[in-house]
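The structure follows.
Heads up, one of the protein chains got dropped from this complex, but the rest are sitting where they should.
On to subunit A.
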Amino acid sequence: MAIIELQQVGYRVKDKQILQKISFSVEKNDFLTLVGPSGIGKSTILKLAANLISPTEGKILYLKQNITQLDPIKYRRAVSYCFQQPALFGKTVKDNLIFPYQIRKKPVNQSHLTDLLEQVDLPANFLNKEITALSGGEKQRVALIRNLIFLPKVLLLDEVTTGLDEQSKCIVHQLIKAIYEQGVTIIQVTHDQSEINSATNIIQIQKDGIKK
């Protein structure tokens, strides 16, 4: 059963066509990789799927329902978007990792946070580290686990390994693999050749549509 389905989705800002009409569907527990030249609209597809912007043409379905009919808050908790250059907020790592609890009005589970930090090779005392003192790789890892504290149904990854060193990239790959094995559907955009080589389900975004 398709978990996400794009039907003739296009996106235009004023006179500029950012994304041509495209259609494709993603099955439950699929791992889809979107590739294509820069500026073709790959990140736009993910932002549309995350309901951070709305298509100017066509529609997006989540479990056969048009996402405009769903509660945006519940939807975004189920379909979680991870930014290419994440903006961490507050002062410390903890400020970022307790945010998902705060918005759900749930008590913070400290051991869950330290487990997640461990999974991305960061020590437990990292929680109190100031975000201004983090490297690019550390920021991306913190941002990624921020999206995974409450496991989404679909994870949208927008070039999350771009600019990372090999060690950080490897850690992120392991975490994504583990998340996928837990049944999360993953849609990623990447330019990384090693990620493209290891992908099994690829959609190429082209000017005139898509190529599977």
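What we mean here is this: a contact is a pair of C-beta atoms (placed from the backbone, for glycine too) under 8 Å apart; a residue touches a chain by one contact, two chains touch by 3 or more; residues count from 1.
We adopt the following convention: contacts and distances are computed from a predicted model.
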- Message: Which of the following is the UniProt-recorded protein name of the chain this complex doesn't show: "Glycine reductase complex component B subunit gamma", "Electron transfer flavoprotein small subunit", "ABC transport system permease protein" or "ABC-2 family transporter protein"?
- Response: "ABC transport system permease protein"
- Of A:Gln20, A:Thr44 or A:Asn147, the residue that touches the missing chain is A:Asn147
- Check each of A:Lys28, A:Arg76 or A:His191 against the chain that is not shown and name the one that touches it. A:Arg76
- Message: Which candidate, A:Gln8, A:Ser23 or A:Ser54, sits in contact with the chain we can't see?
- Response: A:Ser54
- Query: In the complete complex, which positions of subunit A touch the hidden chain?
  - Reply: 13, 50-54, 68, 72-74, 76-77, 80-83, 85-87, 89, 99-100, 102-104, 143, 146-147
